[in-house]
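Shown here: the complex without one of its protein chains, the others still in place.
A and B label the chains in the order they appear, each numbered from 1.
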Amino acid sequence: MSRLPNGGLIDRTRTIPFSFDGQSHIAHPGDTVASALLADGVRLMGRSFKYHRPRGVLTAGSEEPNALIEVGQGAHKLPNTRATVQEVFAGLQAQSQNRWPSLRFDLRAGLDVLHPFLGAGFYYKTFLWPRSFWHRFWEPLIRRAAGLGRISALPDPASYDKAWKHCDLLVIGAGPAGLMAALTAGRAGARVVLADEDFMLGGRLNGEALDVGGMAGADWARQVVDELQSLPNVSVMPRTTITGAYDGGTYGALERVADHLPDTSPAPRQIFWRIVARYAILAGGAHERPIAFPNNDRPGIMLASALRSYLHRFAVLPARRWVVFANNGEGVRTAHDLLKAGAEVTLVDTRKEAPPETTCRHLPGAEVVNTRGRQGLKAVELRLANGDTEWVEAGGLAMAGGWNPGVHISCHMGARPVWREDISAFVPVENAVPGLEAVGAANGDFSTHAALKAGAEVAAEALGVKPVDLPKAEDAPIEITPFWQVKAKGRAWLDFQNDVTVKDVELAHRENMQSVEHMKRYTTLGMATDQGKTANTGAMAVMAGLTGQGMAATGTTMFRPPFSPVQIGALAGRQQGANFKPERLMPGDGFARAHNANWLEMGLWQRPSLFRAEGERTWRQSCDREVKMVREAVGITEVSTLGKIELLGQDAARFLDRIFLTPMKKLKPGHIRYGVMLRTDGFIMDDATVARLAEDHFVMHPTTGASADVLSHLEFCAQLRWPELDVQIVDASEQWAQVAVHGPKAAEILRGPGFMRFANMEIAGVMARVYGVSYSGEPGCEIAVPARYGAALLGWLLEQAKALGGGLYGIEALNVLRVEKGYITHAEIDGRVSHHDLGLPTPEKDFIGRQMAARKGLRGPELVGLKPVGSAKALIGGALLVEGEFSADNVQGHITSAVFSPTLGHMIALGLLQNGRARHGERVRMVDAMSGISAVCEITPPVFIDPKGERLHA
Amino acid sequence: MLEDNGVFTGLPVELGAMKLEEVALPEVTLIAPFKGQMMLVADALKQNIGLILPPAGQYRASARAGAYWRSPGQWLVFGALDTGALKGMAAAVDMSDAFGRLRLTGGREALARLVEVDLEAMPPGQVAHTALVDIGISVIATGDGFELMLPRSYAASAVRRIETAMRGVVARRLVE
Partner (left out) sequence: MRITCPHCGARDSREFSYLGDAKMAAGKGDFASVYLRDNPAGAHSELWQHVMGCRAWLEVERNTSTHEVLSIREAGK
C-alpha cells in the first residue's frame, strides 16, 4: 500500500469502489484514477503508441502522455481519457488501451525489438515493393495496429449544451495568480469568470507544501474560493478548460459537467461555452519538463512536480526508494518532501556548482545514464562527475527538467512565444491576443509571491480598481542550468505519447527536416492528444543543439486551439439529428397533417409532397391521380412558402424596372407580370411574378429557395446602389398564407380577377389578396389571407373542391403540372443560364446585369422540351444529351427536369441543348452514365400542354 | 368567417421558476417613412397614438401603442393604427400575422444557451435583433424577463429550442 497514513486533500472518511482492467480498487473522494491506482501499488497503466512499451503515469495533470485509459461501457465508452484527470466515481469501469491480450502481456511489444527499423518516417522508405502488397496487406495491418483507444462506434447517448457568457474579466487558471486576480476584480464588483480545468481549485498550491498568508497553501486557496463563490458577480467554473482564444475577446471553454458522475446522470455531459470578455488574464501555470536519458520511459519514472502532487494532494508515496534527477533547485525541494514521507533519496543534480545538500545522498555534476525494470522501475544507472558509473536500486525516479510557461492560449492568434535565456523557457509575447495578459508561472515568474502579486496588479490595472492585499509567500528565484539530454547509449524519449526519441530527431536533422515544423511532421513529435506539452521544448533543444542555432532562433511550432481534446458532441450541442436545423411550417401544416400528407423538406420548409388516398401504395399512384384531378376538376395546394416582398413609394416602379430584365415601369395597377432578374455577371438570379396593387405599391413573389437572397439583393440596391430612389422594401412573407386553386372547375369555387390580374376580395368574411396566376397552366388563382386564417381557408376551399370531384395536391403533382406547361424552376435556371438561353428578348432599357449579359459567351445551351421516341421510355433528370457516340467532347446539353405525364401517358422532360431552338423535331440521345440508361428523344418546344395558353384565357 | 388558427401549441411550459408562455399580439404594422417625410410621420404618430418613434435598440410604449426600430428607416408599431393618416408619407404594411411572441420569465440562464447578446447587461426596454441559434428573433428586456418576437413559421422550432435549453439548465443544476 502506497497511501500515506496522514495528509492529502482527500476525504478518508468515504471510499469509492472502481475497477481497472477488471481488478477492483478502492479510492477516496478527491482521487483521480491515477492517484488511486498508485495508492494501490499499481504502476503499469498503459502501453506506448508505437513500441508498446510498458508505461506508467508521468504527470499529475491534463498534459499526461502515458496513462490513457478507456472509461465507461458500451455507447458511453470514452477512449484516450487521462487517468490523471478522470475523477473516480462509484462503479467506474476503466480499461487500459493499445494492448492485446492484456496490459501485462502485450503481444505487439515485439515491435519494440524491431525498433531499429521503425524510426521516424519509416513508412516513407518501406512497403514500396511489391506495390500491390501495400493495399492488400500492409495498409490494413497498419490501420488495425494504429491509434490508441477505440471508440464504441455507437451513437453517443449523452447530451451536450452550448452556451454564452459575458464578463469584464476572464481569469484562466485558479492557482495563486488567478485567485488573486479573481479576488481583486470580484471584490470590486466586476463581472468575473474564473475557470480552471481541475476539479479542485488552487493550482500548484494543492501539490506543494508551501505556506501562503501563514497557513497551508491549499487551505488559503480553499478560503479564497469560498469567498469567490459567495460573490454573485463571480462565476467560479471548476472542471472547465479554456480551449482557445479567438478574435474580439471571445474564448472557447469546455465544462466537463458530468464526466465524474455515473452514466445515469440526466445532466448534459459537457457544456461548450463561448465567453466574451473585456479583459482576460492567463494564469494557467506552467508544465514541467522531463530530461532525456536512455530508457527514461519506464513505469515509476515521473516528473518531480507530479511526485510532489501525489505526496501532498493525494497522500501517495509510489515507491520507497527514489532517485531525483534535476537541473535546477527543485531537486532539493523534491528530496526534502520525499524524506519527510519516509522515503530513501539519491539526489542527482546535473549542476556541478549546485550547493551541497546534507539531508540525503547528493551527487552534483552526475547524470542518469540508464534504467532497468520493464514492467516497473527497479534500478537506475548513474554516471558520477568523475566518470564512475554505478547502479542504484530504486522504484521511483523524479525528473525536474525546468518549467515551460503555459503560453498556448496567448499564441492562438498566430503569435510565437519568445525565448528567455535566464529561465531557459519560452514566454508569451505581450499583446499577442488583444486584451489578454499572462501572469505568474504562465509568464515565466515562478515564485508564489510573484504569482500572487502579478495576479492582483494586472487585474487591478485592467479594471481600474485597487489590488487586494498580498498574503506572505515564498519568493525563491529559479536556479536552472540548462540540461536537456544525457549523452549515453540507448534510446532516450522526448515524446512519450507518440514514442519519439532523441534518435528520431537526429534522423530528422540528418534528412534535412531541420525547421521545427518539418521535424514535427516528420517525426510526429507533438502531434498526439497531449500536443507535445511535455515533449516539444526538449525536442527543440535537441534540434537547436544539432543545428547550432540556439533556442531563440529555433523557436516553436504553431499553437492552435483546442488546448486539450474536445469531443465533437460538445461542439454540436443540441443541434444534432432532428434538431440540426430549424423547421419552417406553413400556416396549413396542421391541416395537411390531418389530411394524410406525405412530407418533403425543401430547404427549411416542410411541404406536403402528396396526399395519399385509400388504397394507394406508391407515390406515383398519388401523384398521377392528383395531376389528373387538377387537369380535369380542381386542385387545392398551399404555396405559402413563396416570398412576398412589398415595394412601396413613388420610385418603386423605377426601382423594379432596374432590378428586372423584364420591363416593369409601365405595369398597370391591378396587373401582374412574370419577370426575370439577372445578377451583375449577366446570369439569371431568379424569376418572380410582380403584382402592381397601386401606383406606388408592388408585391413581388420570388421563388421559395431564392427569396432570402433576393431580399438581400433588393436591400443592397436600395441602400447602396440607388440611395436616391424613394422606395421602401418590406418582407411580408410570413404575413400571408397563400393557397392556389386551379382547374377547369376552379371558377365554380371562386371567380378570380382574371388571368394576370390582381384584386382585393372578401372571401369567407376575410379580406384577401387574389392573384390571377397559374403555375399549373389551369385557370384559377392564388388566394392570400393573413396567416392566421390559412388553415381555415384550406378547409373552406377543400369542402367545395371535393363537391366538384377535386381535392388537395402536393408538390410532386405541382412539379408534373409545371413541367407539362414548360414553367421553369431553379432546375432550369441553375445559375449558369442566361435569358438568351430561355429565348427571352433583351429590352432597350437599363437593368442590372445588362452589360455582362451582352457578352457572346453567355449564349449557351437553349431551353427545349424532350420526349422519348425509341424503345426506352425513361427520361432521367441530369442525364447528358449527345449526338452519336457518347464521349466527354460530344455532350451538347443535359436534362434539367424529367417527369411522367399522366396527361400525355409518357415521360416528358425539359432540358438545355446547344442550338436547341433550331432543332425542334430532330432527335438526340439521352445518356445517364451513372446507370447506363440511354434513350432516344425527340426535341420539342418546351411546352407540352396547351401551348397557346387557351385554357388560361378562357 | 374563417377561424383564427393560433401560432403556438404546447404552451405554457413551466419548469421550476422558469416559465415560457405566449403573448397575444395586437395589430402590428411596419412603418417605413418615405424620403423627407420622417418629421411628418413622427408628428402623425404622436397625434394618432401618442407615441414618439424610438431610436435603435429601445422599446417605447404609450398608453395605446408601442414601437421599436426594426431596420434603418423602419419601425414596428404595436397597437391599433389608422394607416390612412400616413398615406403618401410612409409605407404602412400590416404584419399582425407575421410573428409569434413569447414571454420567458426566470429563464435568463436558459436563454443564454441560445442567444449571444449580453442578456444580463440589457436594461428593461432594450431591444436586440439577433439570432436564437439559427432563427432570427428580436429580444426585448422587460425587467422581470424577456419577450421574444419571432417569425411565425419558426414558432414550433423556437419553442422546442427554448424548452430544451430550459430542461438543460434544470438538469445542470442537479449536479451542483
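As a convention for this text, a residue touches a chain if its C-beta (ideal position, glycine included) is under 8 Å from a C-beta of that chain, and two chains touch if they have at least 3 such contacts.
Not measured: the values here are computed from a predicted model.
One chain is not depicted; across the entire complex it touches A, B.
Touch with the chain omitted from the figure is made, among A:Arg416, A:His826, A:Arg850 or A:His906, by A:Arg850.
Checked against the full complex, the candidates B:Gly50, B:Pro72 or B:Pro124 give a single residue touching the omitted chain, namely B:Pro72. The missing chain, though absent from the display, is touched by one residue of A:Gln73, A:Thr126, A:Ser712 or A:Asn760; that residue is A:Ser712.
Residues of chain B in contact with the chain left out of this view: 56-57, 69-72, 116-117, 128-131, 136. Even with one chain removed from view, chain A keeps its contact list with that chain: residues 246-250, 274, 276, 413-414, 680-681, 712, 715-716, 719-721, 723, 848-852.
One rule holds in what follows: only the chains that are shown with their structure count from here on.
Between chain A and chain B, the centres computed from C-alpha atoms are 32 Å apart. Within the complex, the chain B residues that touch chain A are 1-7, 30, 32, 34-35, 72-74, 90-91, 93-99, 112-113, 115-116, 118, 120-121, 133-135, 151-158, 160-161, 164-165, 168, 171-172, 174-175. If you check the complex, the residues on chain A that touch chain B are 159, 161-166, 191, 257-258, 261, 265-268, 271, 274, 276, 574-575, 579, 581-587, 590, 605, 646, 648-650, 719, 726, 728, 730, 732-736, 764-766, 785-793, 796.
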